[in-house]
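Missing here: one protein chain of the complex. Every other protein chain is in place.
Think of it as A, B and C in the order they're written, each chain with its own count starting at 1.
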Amino acid sequence: MATQLARPAYAEDLPASEQAASQRANGHAPQATAHAPEATPHAPDATPLTRDDRIALQHYMLLMRAIEERAMSLYRQGKVPGSFYDGRGQEAVSVGAAFAMSPSDRLCVLHRDLGAHLVRGVEPPRVLAQYMGRAGGLTAGRDGNVHFGDRHLGCVGMVSMLPDMMLVATGMAMAFKLRHEQRCALTWCGDGATSRGDFHEALNWASVQRLPVVFVLENNQFAYSTPLELQFAVDPVERAAAYGCAGVKVDGNDVEAVFEATRIARERALDGGGPTLIEAETMRMHGHAAHDDMRYVPPALLEHWAARDPIETYAARLEAEGIDAAALQADVSELVERATAAALEMPMPDPSMATEGVFCEGEAEPLGDGRAPWSAYADAAAPALARASEVA
Amino acid sequence: MATQLARPAYAEDLPASEQAASQRANGHAPQATAHAPEATPHAPDATPLTRDDRIALQHYMLLMRAIEERAMSLYRQGKVPGSFYDGRGQEAVSVGAAFAMSPSDRLCVLHRDLGAHLVRGVEPPRVLAQYMGRAGGLTAGRDGNVHFGDRHLGCVGMVSMLPDMMLVATGMAMAFKLRHEQRCALTWCGDGATSRGDFHEALNWASVQRLPVVFVLENNQFAYSTPLELQFAVDPVERAAAYGCAGVKVDGNDVEAVFEATRIARERALDGGGPTLIEAETMRMHGHAAHDDMRYVPPALLEHWAARDPIETYAARLEAEGIDAAALQADVSELVERATAAALEMPMPDPSMATEGVFCEGEAEPLGDGRAPWSAYADAAAPALARASEVA
Amino acid sequence: MAELTYLQAISDGLREEMRSDERVLMMGEDIGAFGGAFKVTDGFLEEFGSDRVLDTPLAESGIVGTAIGAAVVGMRPVCEMQFADFISCGFDQLVNVAGKMHYRQGLAVPITVRLPSGGGFSGGPFHSQNPEAWFMHAPGLRVLAPSTAQDAKGLVIAAIRDPNPVCFLEHKHLYRRVKGDVAPGAWETPMTARVARSGSDLVVIAYGAMVHTALEATAELDGASVEVLDLRSLVPLDEEAILDSVARCSKVVILDEANATCACGAQVAALIAQHGFEDLDGPVTRVATPDVPIAFSPPLERALLPGVEAVKEACSELLAY
Partner (left out) sequence: MAELTYLQAISDGLREEMRSDERVLMMGEDIGAFGGAFKVTDGFLEEFGSDRVLDTPLAESGIVGTAIGAAVVGMRPVCEMQFADFISCGFDQLVNVAGKMHYRQGLAVPITVRLPSGGGFSGGPFHSQNPEAWFMHAPGLRVLAPSTAQDAKGLVIAAIRDPNPVCFLEHKHLYRRVKGDVAPGAWETPMTARVARSGSDLVVIAYGAMVHTALEATAELDGASVEVLDLRSLVPLDEEAILDSVARCSKVVILDEANATCACGAQVAALIAQHGFEDLDGPVTRVATPDVPIAFSPPLERALLPGVEAVKEACSELLAY
């Protein structure tokens, strides 16, 4: 008969968070309250967002936008090598989805999802340093732009080949399920990327094995210059059912809608309900990259979406609740100025490091936990933050 | 503005059949009646099969089975190198689908679809020689088993990597559409092969561009030892609609049902209605290959399908119509004995040929037309047969 | 004669073939409305229409696979990979379907796969690769890698006209940096090597962007007479020209922008070590990128890619041998 994995021996080798998760799954008491939300993974169904949560959502969206705007000006000053890709207009998708994830969940973050990195706890100076290829960037200059993930924060950096990370996230979920852990993997995917085989292999695989994984399809109307109608004849969210996967469509410019869809998908995943494909409809408000003037985009389309800017619409909602959105903006501006100054002081990498680290020579270091600022994870946030600060 | 392709200059370089097709598409009179069915591509809707057609369908199914049985005994005698793969139980799928195709249609034939090769006009001795790696085999010993396609008969031989040929067929259809030709591409695909990315890329691409291509999903319950439930959570024919592709399911053991579904799909393709995914439900009655004892297959499942043997059930139907099915069997047996004798007389290839032909050194030779024995194509059959006999 | 950049020369060659042969069509991501990520096919959609300039879905296996299908029924598809790096996603169709088709069944597959390759501009690990050795190691594929504007045009035309699958490596870093007089009309560059500079003391063998590095590094080198051989075609590899240069110069430096192990340079070195052995007056010296992904940050990238200094040093050392 099959070996029972009741209490995996290898759990000892896992980092604290992975151990805790394994133990919970096996009926052991979690260490203190470090992962309280996972011990009670079912967050309340109604209004799970507090006033502070809402402030946090707006904060991360503003921070993403401010960093990217600042980076674009650094790019124009010749301080960002290569090209520069941003996620303007899509802030709600990355922030909303990441906000629903617990510290021990694992994320593969895409190129327009800076907000997700910020939610997980990546420090702004390191992001700007990353763009500029500085030693203090998240890949120490080895990779550029948003091709990063902070492994200390439970993130795996994307490769350019789209949507390869869907399979990586599926594999993480496979491990979680096999180890009976209450954890979930999440990744994003573009509308263009849906055309590649890996999209199919991931959705099929995750559905056959009912894996705890969430795919957020960031439908921003274009893949570089290619419009949706040249990419697919039928909205790909329709495919979910044909794989045996839950599929939902949300307004990708509504950060709470994205959050809520992700929260529900995560619950489903932890309950053994299998994967979810969430399509978030949004718009890429900038060119594919800094060099792209987007002349192929009908101006009316841009206007339509400009009127639905995720940050502005959310600011109005917050103001209606008595939150001073302008003050949030001011805080963020200052934060980014400080971050820029810090990043600009960081040195370029030492050329002698260029050939280091192709192979892992010692023990494999595990992924750490990310920050999870959602109030439902309040108790979990502290250690993750601490770990985040260990990183630098 | 775009160049009009009203009368492509390159049509001159095409083989006669491709020229004829182009000319028809451009309003030129077809040469004589060589492609009559294509000039009137809409075959009658009711009972398109004559008595002779029915005899032919049974003939090809019997021939496929008899050749494969004979080959299996040659394999056991050590005369077939490598392993040996057959399509026992699936004769109706390959014969029924191929029977609906016109001479100028193009087919990528799969490993369990010997019947399709036979319908297109491949001579039995060459098939047996192919299995035995003889010089007279269709690949002159370079490839084995059913990894062949007779380019003189409008067929492209499969590669092992499944389902790569779906993209090749899609590309053929792309050319047909671009050249405004009334032609269709067809390929088969296994249930297992649906899990690979190329299945997705082909269905999506063909649907976006509404290409004249037919995919016959040969659901024979297993991929090697892997049962359907480990391959997908939802029947893949359900995916067709989510690509924007027609999807139909037929009894794969009923040769007329397969024929009819393919005929309709082909009409749709020629009418600009885009691709069709036909799922033919059947059963692989032998192991994956000669070495496989199929102990993973529940005996009851085999019994269930044995009672629905495509050849036996069709024989009963023919008998009811007054056709002497036993006589057909006797003819085929004799034909295969002669073919075996002929194949056994063919020499093994000359080792000095091993390094020849990796590159095409002269002009690219075009694909020729295949035989199309369906009575609706009657006039077209003669030249194709003649061309087939030129091959050897 | 017009002075064209390397990029313009490729466009020019493609346009010539599109105009003169209606079997030719262009396929790729963003090659139509946008004119291609590097604008190589800018204006093609307007001139030739969307039937022949196909903006495809984001699917490299699909691009290569459907190109093969179109090719075997009489078309001459030219596929663009947005960056050479993405060929990994269409690798199977290329090596297994295209590469083996003619040998197995005598069916030619006249496709050209355009591969904007190479580093030098902070493209990072996924936009800087030189994958040619993978193709060289896959039977049945031709592999071309021009270094000049003239050859870029003549070889892209040769690629399209060749009845075989051709991997056409166009070096991104040369696109706008390299210019030259390019003859108008349609003509082919032969798939042979070219002596970029003749010499007698040492030969540097290179292709693509590295030809320019070789020329610069050896323009004045302790007064030595340094030959530079530009391979241009990697499959077929002009073994005769290589051995001839070695016979005349007796010393050889082989330069590769690709990762060193099993690179094209390794093959050239092996060829010389076997068939040019008696002509050698010193070790067969290689300069190549170490086996490391190409880093993004300029100081790291510079440390990885073979530069003028590294080539100078290798040549000087060998000259002194």
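We take it that a contact is a pair of C-beta atoms (placed from the backbone, for glycine too) under 8 Å apart; a residue touches a chain by one contact, two chains touch by 3 or more.
Nothing here was measured: the structure is a model prediction, and the numbers come from that model.
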item	value
Omitted chain's touching partners, listed by label	A, B, C
Selected residue (touches chain absent from view) among B:74, B:173, B:186 or B:223	B:223
Full-complex contact with the absent chain, from B:58, B:90, B:104 or B:139	B:139
Hidden-chain contact residue, picked from the options C:17, C:30, C:92 or C:227	C:92
Contact partner of the left-out chain, one of A:146, A:208 or A:257	A:208
Of A:131, A:148, A:296 or A:314, the one touching the omitted chain in the full complex	A:148
Footprint left on subunit B by the chain that the document does not show	81-82, 133-134, 137, 139, 141-145, 147, 159-162, 192-193, 195-197, 223-226, 230-232, 296, 348-355, 358
Interface residues of subunit A (partner: the chain not displayed)	1-3, 5, 8-10, 13-14, 18, 106, 138-139, 142-143, 147-149, 151, 156-157, 159-161, 164, 166-176, 178, 185, 197-198, 201-202, 204-205, 208, 357-360, 362-367
Missing-chain contacts mapped onto subunit C	85, 88-89, 91-92, 95-96, 99-100, 103-104, 125-126, 133-134, 136-140, 235, 237, 258-259, 261-267, 269-270, 272-275, 277-278, 280, 282-286, 291-293
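Going forward, only the chains that are shown with their structure count from here on.
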item	value
Touch-based graph of the chains, sorted into line, ring, star, complete or other	complete
Per-chain Cα centre nearest the global Cα centre, belonging to chain	C
Farthest chain relative to subunit A (centres taken as mean CA coordinates)	B
Rounded Å distance, subunit A centre to subunit C centre (Cα mean)	38
Where subunit B and subunit C are represented by their mean Cα positions, the distance between them in whole Å	39
Whole-Å separation of chain centres (CA-atom averages), subunit A against subunit B	47
For subunit A, residues contacting two or more additional chains	195-197, 230-232
Multi-chain contact residues (two or more partners), subunit C	56-57, 59, 61-62
